[in-house]
Each structure stands twice: as C-alpha cells, then as structure tokens.
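Every protein chain except one is present and positioned as in the full complex.
For clarity, chains are labelled A and B in written order, and residue numbers in each chain start from 1.
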Amino acid sequence: MELGVCYYPEQWPTAWWADDAKRMREMGIRWVRIAEFAWSVIEPAPGRLEWAWLDRAVEALHAEGLKVVMGTPTATPPKWLVDAHPEILAVDAHGALRGFGSRRHYCFSSPVYREQSARIVRLMAERYGHHDAVAAWQTDNEYGCHDTVLSYSPAAREAFRRWLAGRYATIEALNRAWGTVFWSQCYSGFETIDPPVGTVTEANPAHRLDYRRFASDEVVAYNRMQVEIIRAHSPGRPVAHNYMGFFTEFDHHAVSRDLDIASWDSYPIGFTQDRAGLSDAEKRRWMRTGHPDIPAFHHDLYRGMCAGRWWVMEQQPGPVNWAPWNPAPEDGMVRMWTWQAFAHGAEVVSYFRWRQVRFAQEQMHAGLNRPDHALDQGGVEATQVGEELRRLGLSVELAGQRVAPRVALLFDYDSHWIGQIQPQGADYSVLHECFRAYSALRGLGLDVDVLPSGAPLAGYALIVLPAQLHVSEALAAALSASGAQVVVGARSGSKTARLSIAKPLPPGRLAEPLGLTVLRVESLPPGVTETAGFDGGELHQQRWRERLACEHADIEARYTDGSAAVARRGRMRYLAGSPDIAGWSTVLARAAADAGLPMQHLDDGLRVSRIGGLAIACNFSDQALEWSPAEPATALLGDRRLAPRGVSIWQLTNH
Amino acid sequence: MELGVCYYPEQWPTAWWADDAKRMREMGIRWVRIAEFAWSVIEPAPGRLEWAWLDRAVEALHAEGLKVVMGTPTATPPKWLVDAHPEILAVDAHGALRGFGSRRHYCFSSPVYREQSARIVRLMAERYGHHDAVAAWQTDNEYGCHDTVLSYSPAAREAFRRWLAGRYATIEALNRAWGTVFWSQCYSGFETIDPPVGTVTEANPAHRLDYRRFASDEVVAYNRMQVEIIRAHSPGRPVAHNYMGFFTEFDHHAVSRDLDIASWDSYPIGFTQDRAGLSDAEKRRWMRTGHPDIPAFHHDLYRGMCAGRWWVMEQQPGPVNWAPWNPAPEDGMVRMWTWQAFAHGAEVVSYFRWRQVRFAQEQMHAGLNRPDHALDQGGVEATQVGEELRRLGLSVELAGQRVAPRVALLFDYDSHWIGQIQPQGADYSVLHECFRAYSALRGLGLDVDVLPSGAPLAGYALIVLPAQLHVSEALAAALSASGAQVVVGARSGSKTARLSIAKPLPPGRLAEPLGLTVLRVESLPPGVTETAGFDGGELHQQRWRERLACEHADIEARYTDGSAAVARRGRMRYLAGSPDIAGWSTVLARAAADAGLPMQHLDDGLRVSRIGGLAIACNFSDQALEWSPAEPATALLGDRRLAPRGVSIWQLTNH
Partner (left out) sequence: MELGVCYYPEQWPTAWWADDAKRMREMGIRWVRIAEFAWSVIEPAPGRLEWAWLDRAVEALHAEGLKVVMGTPTATPPKWLVDAHPEILAVDAHGALRGFGSRRHYCFSSPVYREQSARIVRLMAERYGHHDAVAAWQTDNEYGCHDTVLSYSPAAREAFRRWLAGRYATIEALNRAWGTVFWSQCYSGFETIDPPVGTVTEANPAHRLDYRRFASDEVVAYNRMQVEIIRAHSPGRPVAHNYMGFFTEFDHHAVSRDLDIASWDSYPIGFTQDRAGLSDAEKRRWMRTGHPDIPAFHHDLYRGMCAGRWWVMEQQPGPVNWAPWNPAPEDGMVRMWTWQAFAHGAEVVSYFRWRQVRFAQEQMHAGLNRPDHALDQGGVEATQVGEELRRLGLSVELAGQRVAPRVALLFDYDSHWIGQIQPQGADYSVLHECFRAYSALRGLGLDVDVLPSGAPLAGYALIVLPAQLHVSEALAAALSASGAQVVVGARSGSKTARLSIAKPLPPGRLAEPLGLTVLRVESLPPGVTETAGFDGGELHQQRWRERLACEHADIEARYTDGSAAVARRGRMRYLAGSPDIAGWSTVLARAAADAGLPMQHLDDGLRVSRIGGLAIACNFSDQALEWSPAEPATALLGDRRLAPRGVSIWQLTNH
C-alpha cells in the first residue's frame, strides 16, 4: 500500500523540481510517473534528442528517494512526425483523418508508426532502463481513449485482410462462418474484404465482430512490441499500462498477458456523469462521491489480470474537466477512494496530477496542488492517507494478501462487443448488466472477483454470469465441474463464437445444465417494467424479457402472465429478463444463501472490503452510518460509527 | 385469400428443401417467394451463372404444388460488381459512397447499374419465365429501404439536369418557376445546376421538390425496366413489388402503374416503435400488438393502386430485429394481422420468413419456424389461419369483392414531400396528419379508401383531405362535382405545384368553395394545445393553428380567443388547426352524419372491416370486448364476445 503521483517536470520551471520532489516525499509519496506525453520535448526535431532535462528530472526525484515510473511517450506523436508521415494518422468511420492537435491520433496498424514507436521506446529504454530511480515502466497512455482503437486506414484494411487470412485460411471458411449467403455478401478472396463501415444499413455482425477482434489484437501487438523492447533494455522493472474506466474497445485481458501490472485511471465522478449508464437521478445522487461501485468494479476487474498485481495509476484528486458536467468531490472522497483501492488490493495509488497546470486542455483538472503550488484539498487528503499508512504500518505486501473472494462474476470484452453489435434493444449493454449484478453483490457485503470466462473457477461458492453472450465449451465444462451456485443472466449462451444463434437454442451450451430453452426474446421500450413475484417480494425487469420452456427446470418466479421469470435446475438459476439492482440483489441473495455465504445487507452508500486480515468500510452517503464486522475484530482506524465520507479499518481477530 | 411464405433455400441444406416444401403445403401455404437476395449465389463471379441450385429449389416447391414468386436479386449487387464498377454505388448527402456490406447500396441513376440489372433480370426471366411453378414475380426488394432513393452521385447529377431540361425546356422557365431571383440564385443553364445538397442553409424549396420528384421518377424508370424484361420473357405472370410501411421517398402510385400487384411488408410492431410518430405512451400501449390502424392504413393505401390487387408480401411472424426496441407480439397477433389483411382485401398474406436463420444481420428476426425447425408461435398461428380458411371456404376471389367504402381519404406523396421541405414546425408531417384522420375514421367504424388526389372521387359520401398541400385544378373540380361531404385539413391547397404560395391565398383553389381565406398560420411548440368548443365538447389542436377570414363560411367552432377553428360552407368543412385523433373523430363524425353514413363508435382496440359479404372484427386490446354487426348477420367464426386478440367473422345476411 503505497502512494504515487503523476508529474510533468517539462511543464514547470526547473528550479521547482527539487522542492517538488521534497514535498512529494514528505507527503508520503513513493512513486512518480513521468514523461508519457513528452515526445516533442525529448525529440523536438527528427533525430534531435534532448535528454538533459529528463536526466535532471529523474535525478531530482531520485535525490529524494522517489521511484520513477517511466512512461513511453507514444500516445502523442509530434507534429514533425505527422507532417513527414501523415499515413500514421488514424481514419475515422467517415474516412476523415484524425488530425494532430490533441492526442492518440495514431493508427495502431500503421507500420511506420510501429517503427517510430519502437525507435523512441528503444531510445528511452536504452537511456533509462538501468537507472536506479527507474523502478517501473508504463507503455503509452490509456489505449482506446477518445475511441481510438478502431481505425479505417488503408493500413488497417490491409492488416485486417491478413488477419482474416490467418484466421480462416480459406475464403470459403470465412463465407461459411459469416453467413455471407445472406444478402448476397459472398466474397471471392480475402483481398476483396473491406472494413465493415460506410454500409447502407448494419454490416454483417460476424464481419463487425471480427473487426473488433482484429482491432483489439492490433492493440495487443502494439503494446507487446513496446514491452519486449523495455524488457530487453530494463530488466527487472515491471511494465504496466494505465487502463481507463468502462473502456471496452479492446480486450484488456489480452493486453495484460504481456504486462506485469494492470493499472487503471480512476475518475469516479467523471465516470458517474459520463459512462456508467446511470439514470439522471443516480447521477445527481452520486454527483460528488461517484457511484460507490464504479471504482470497486474496476478494482476487481483489473485485479483479475496480471496475477492480481494492480495499481491505480491515476486517482482523481478533485474536480476534473472532461465530463459533460464536473462536480467537485465532497471533502474526504480523495482519502476514501484511496482506502477503497487499497481495500481491493491495490499495490499503489497514484494521484493525477501533482499540480494543476494553468494552460492547455486540462487546465480545469485539479491536482494535489493548486496552480500556485498551495496544497489543494486533494493534497491535504493524500497527506492524511500517507500519515495513516505510516501509523498503521501497512505495507505494499498486504496488497497480495487479499482473502480470496468466494464470488466470481464473469465479464468478457468479447461478449460486450457481441451485445454492442446485436443489441436488439437500443439500451442493452453487457457491461451495464454486469455492473448492476456487481453492485447488487457488493450491497450484500460480498467480496467479488470479476473474471474473464476463461479463468479457473474452482473454489468459488457463487458464480454469476450476468450477460455471458457466448459460452465456450470450456466454460460450460468449468461450470459443470464447479460445485458452486451459478446464476445466469438473460442472453447468456445465446451466441456462437461467430455471432450466430447457438446450437442447441439459447442458452446454448447451458440449455442442458439449466434444463430450459429460450423460446422467444424481446427488448422492452423505456418505461416498461415486467414484474414477477419472488421470495415474497417483487422482481422488476426492464429492457429485456424472455419466454422459456422449462423442460427440466423449476420455476422460482413467474411474470404476471404466468411465464417463468427465474428458473432453477439444481444449483443453477436462470433469469429470463434484465432486473434492476434490487432485482439482482433478491436473486443473488437467494443464491448466496444456498451457497452458504455469509451476507450483510448494506446501505447503498456503505461498502466493505476485506484485505489481508483487515476489513475496510467506506461510507459514501451523506448520513452517518453504523457498521462493524460480524466476526471478532478491533478497530484500527475509526470505529462503528462512520461519519459521512468516513472510513473505518478493522483488524479481524481470527484472520 | 391465400397464404404464402418467404423462403431462402440457399441458406439451408439442400436435404431440407423437400421437407420444407411438404410442411409448407400442409400448413396451407400456397405461395413461396424466393431468390430476391441471391445474386452472388446465382452469379458468384462475373458471367459464371450457377442455376443448378435454384432449379432444384424451384422443383422442390413445384413438387408440392406450391406457386413460386420469383424475386429479382437487384437489391444486393455482389462485391465483384461493386469492385469492378464502384460508380454504381449511391452517394450520400455528405458525398460519401454508400458501401458494400449490407444491401441497397446502388444508385438508381447509374447507367452501369441499370445495364447490369437488366442483364441479371433478363437471365432470370429467360430461365424461369415459363416455368410452371413460377406464378408471379417481384422486382427488387423494398425500394427506398434505409433511405436509398436519394443519391448525389455524378450520374444522378447528370440525370437530374436532363430531367430538368425535359421538364422546363428553357432555363428562364426554371428560374421563374423556382423563384431564383431570391437570394441571387439565378442559373444560366441546366448544366450549372447541382443537387440541392451541402448548402449553408436550406436550399430553394422548389429545387428540393424537383429533386425529390426526379429521384422518384428514377425509381419508376428503374422498376419499369425490370417489369418490361419480365413481361417479355414471362407472359401471363403478374409482377409485384414489395413496398414498406410509412416509406415516402418515392411515389408508390407512379411505380404501381407498371405493376400488376401492389404488395407490402407489414411489420406492425416495428412500425409502432419506429415510424408512426406516436407518443411514448402510445408506443408502450401498443407495443405487443402494434397500433391497430398501422396495418389497416397501409392495406387501404396499397389497395388504391394496381386496380385494387394487393398482397401482404411479408407479414411479421414474431419479434423482429430492426426497430430501436423489439417487443414480441402477443399470442394471437399473427393470426389477427392475417385476418385483418384479408378483411381489407388482400389476395395473399405471405409470412416473412419460413425459418429464423442463425446467422447474419437478421438472426434475431423470427420466422414461422425456429432456427431448429420446430414450429414457432407464428407458425402455429399461420397453421390455424390455414385451417380456418379451409373450413370457411374463403377463396382468393373474395379479395376483389370488397364493398366499396363510402369514405375517401386523400394522401399524395408529393404533398408529403412539400410538407417535409417546408414543415414550418419541426414536428409537422403530412403523413402523420393523414394517419390521425384515418385512425379517427376507423374508430367510427367506417371503411376507408386511401387515394391519391388524382383518383376518381365519384360515389363517395365523405371525402377527407387531411393535408393536401397542393390542390390541382382537377381535384378542385372533382370535389365540386362530387356531392360528398368534404373535410379539409389545415394547409390544404396552400401551395402551388412548384412549391410557392397558392393564388388565391390559401386554401388556394379551395378558397372559393370553402368561402374563406387563411390570413395567418403558425406552428405551435410541443406542449401547446389550442382548444375550441365543438358539438358541446372540446377540440384540441396541437402543432399547427391558422387564423381565417370566413368571408362566406359559417364558423362551427371557435378558439378561446374567438377565431374560427372549424368553418363550413355547404357540404365542405375546413379545420384551422391540427387536431389529435379525438379531435378528428369529433369533426369527422359530424361530417359523416351529415353524409348519412352509418357509424359505430368503436373502442380504440376494436376494428371492423367489411369484405365480400363478410364483416371481420379484430380486438387488439387486452380486454374482452363485445361487437356484432348492426345489420342482420350470422357468426362464421367467433361470436359477439371477442377475447383479447380475438377475431370474429360474420356473414352479413343482406349482402
């Protein structure tokens, strides 16, 4: 459990650097990320390398014993490179070049850009790879930000054709897999296939899915190129990438296979306004705290990569600039978010950024310090966390000692893409289905692992598939082999790997274990709720409803017209609709009880996580709340009464 | 009254075909439409024709006595043709090519595509034109689907210039007709005129209207080319095209002049969600039945073409995939829609599609059979209709014996285009005005003919012009000659044929017969309702209001400020606003009473049509309702109590 910060020495007078470093150390900061947007400062003209300033900056940090995370600057290719090679630019869905002037304007498929990236990464790795201060690396910055994974450049088209040839071998196999007999879409050769863009109405879904997979693979390959160069020149330093929240344009698991640490950038308030699919009422309710489960969901998601090693690389330190509206965090939130991340197993929480900068695009983005260098509220709270960490003596090793959750929730990027390509209802989202189920589990006081469907499932007592649209043979087998209670959300198993309707009919490979068939599905317009009785209460389903034939399943809940809303066979349940969080909670509580899991029904502003013998409780609400562990425990920080935005930490006696 | 189905043998194993055909016949199906998207299967490479599979498919159907509707496959030009001739692609309003990968990517004005279309149609007609099984043809598929009538290609520009030269002869005439003296728009020659697209603000309305008319004429010419080839090679077989619902991009009357049968594709639930201009509350109310008058309006519209011969070529068989939300039909709706179509005079109702396909864009579109070939709910209901038809002994000839409705409602595509080009209020729609008036008439139990304004009007007792923006001399004369009650909606007669303000002032040619002048018009923002007393009740007008000088007209209803809301001169009435359905109902009931028409005020879920001595009642609501004919009659199917989604058929004694 260590603190870090993101720092841009190139944006400040050299004379400030030593003092900055000193104050960082005093604040309890151990890690400093630098250089990830500095290409045009490092190399202001082709081949003219200016290392002196960066050398000095690294030394200044080193002098205070700070550890550097060196970022490769490839998210922002300089103007001279764009002018010399405009073909490195990405191309949007309308055929327009995505121009210079902000960031992430490159196309992952450009061979020229791969070569130039390799060159600058190699130069940096050669220069700093063995420096004592350089203790970790970050590749690029926020792959996919601003919708930059999908590019329709000529280079991407050529690469896609090669990718298809590699995957299908013969054009006949592709025609069969895509079902090109439909609408006269048959292809005579891989060289005749274009990206699925600019069509009169939707393009073939298998074609679209393959383009999504191809584009994700391009990110993987690009990142691997960087990692390999860094590893060759900077042995022993872990390599991370900083992911974002609710980004789904590439398979983060696949990229993480080449990394040592999965890190992410946690902006709970921006995500609450912008990307979580929340209602306007929820956006207002959580506007100054963020929805409590948004950071938690991502913590648990990214912990499922890189063998559990993960960081928060950028932690929101105050108001930001990029959401449609940008409320300020309540006092105490920066501290609470930090503890929440540690509670979920973060090794490091690193704030973005050290000091608010007066100029350019992010001038309205707060830092730990104000532009005039006075400590801002975020800095005050970071200092407090630094002191608390010191006082409690919590080490970074604790991050690895998380008590293994007994609940697994499955989320596949590929499944989400299928849902995006064939939503069937305009507001359907696999990601939001998963988030609602996750939030329900957390409200029951349960710790959760968010896992890809290929992860080992042994040892879990409860496995939840909120919207696993494709179920592989391996997953079906793993579920059968598991002794866990399994809750399967609507649409799960409904599609093949090639985005066709599954055989047998949905839920496909889960039809036999669940003992049921989905006869009919429908998406429901906004404002329509289908109600079912369950456990004496009501289950409200929106957006989606199915009609089942329950050949071998018991019906646990029925819609008002009598058809099944929840069906069960043995230890597996199926939901024939898309419940709200309360509905998920009802069903999951029953399944968790069947699994013998201890639960606590928490206020929707209260969240608890367990880590290495500790239980950490966070009160996101504006009311004081009471909470203490059910098991014997001693309060290390705070007590049973949690003030609004309060944190308490308990040492569990029998751990 | 016969049943049909749409079938894609190329999408299924050859081994299934014989059984498919056998089951179709057993279900009571007589017609099978095939081949309309099969170009790349028929001709996988330029000039390489593969007829064998299609020969076999036709034979398989023929073997069971099924009649084939052969579709020309021109809606989906193959990739090899697009690659060889990219100039066949349509161009969108932003200058982008509308690319290969879905369907309808061609430009109607492309000479190359016309030539290629003629070639493939000729080849098909030569091969199958005299086949015993081939009993009808369909040209192309759903002209205009996905907004594909308007193209801005170089070929379209050239054709438009020729079209203008043909229409105006001299550039001076065009300048005069368009009023190009306004905003310095004068042209020096036809070759300087571009399509009305990409302008800074709206282009000249007459210019825009001419482009709409030109584009419509291109569809007419393209279709005629196909029809002439088919007629030459397949004598005696009627030729149809399958229109869609609420499509207005071309003049369907003009296309129909070259056809033998007007057919259309009836998807009541999708249209309810997507195109009828209904409120969110109405969308929810009718989400699983479709609005009752959506199919009826189109039945009556398309019956007004091809001398009354019309089919439903594609009948929704279950949930579909293409609307923003896609609820599933209530049980009974597929049967009810079929009977409703027969009740309006359909010769054939053909379901889309035989079997749900597992792959490609429409994999979520239900069929009569599930993907695993088990009968789906739509198949169950189609089978029921087949049995009922057999039992009642209703023949296809009955379709032609519709008792001539006494009510005519006028709808011109051209008038709708005028309304789109000069809406004056953002939510104004000629089509929706007509739909509301139509729905009101149907709620009064009246049978209606929906006619173009050029149709003969003799014999009608009530003629309704909900929004006839241009009134021709012939129409004005026909209305004068008619002894019918006439109800004229706001804006009628307000424009010349060249989209100028009419002389005399609006209602133009109707000013004298109505005895009034429209002094002022206004569009009303959403949420504004102008109320007028009428017949002791209230008339609520939204969207539009006018102020009249009633020189020779009596004022039947006044707005609260005293100005006229409904004015009348003799047997003609004028509405100075846009009423809701209830408002239309109030005014039309008065006019129908004046016309001596017998009415029945029906529940908004109940609809009745009369055909060949039968009265057929359909209950779209979720309540049981009572209904029986006012005249002596015997129930052939069902009785006076109609269960929810129930149908009853009565033989009228004195027919």
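Note that contacts are C-beta pairs under 8 Å (C-beta built on N, C-alpha and C of every residue); 3 or more make two chains touch, one makes a residue touch a chain.
All figures in this text were calculated on a predicted structure; none of them were measured in a lab.
Considering the full assembly, A:E10 is the residue among A:E10, A:E59 or A:D580 that touches the omitted chain. Contact with the chain that does not appear here is found for just one residue of B:A221, B:A497, B:L524 or B:M599, B:L524.
Note on the undisplayed chain: of the listed residues B:P46, B:G95 or B:G277, the one touching it is B:G95. When you scan A:D132, A:D372 or A:E473 for touch with the missing chain, the hit is A:D372. By the touch criterion stated above, the residues of chain A touching the omitted chain are 8, 10-11, 37-41, 44-45, 73, 76-80, 83, 90, 94, 96-105, 145-146, 148, 273, 280, 283-284, 287, 318-319, 321, 324-328, 356-364, 366, 370-372, 376-377. Panel shows chain B; residues 94-95, 178-188, 192, 194, 196-207, 422, 424-426, 496, 498-501, 503-505, 519-528, 547 of it touch the chain omitted from the view.
Simple rule for what comes next: only the chains that are shown with their structure count from here on.
Here the spacing of chain A and chain B, counted between their Cα centres, is 48 Å.
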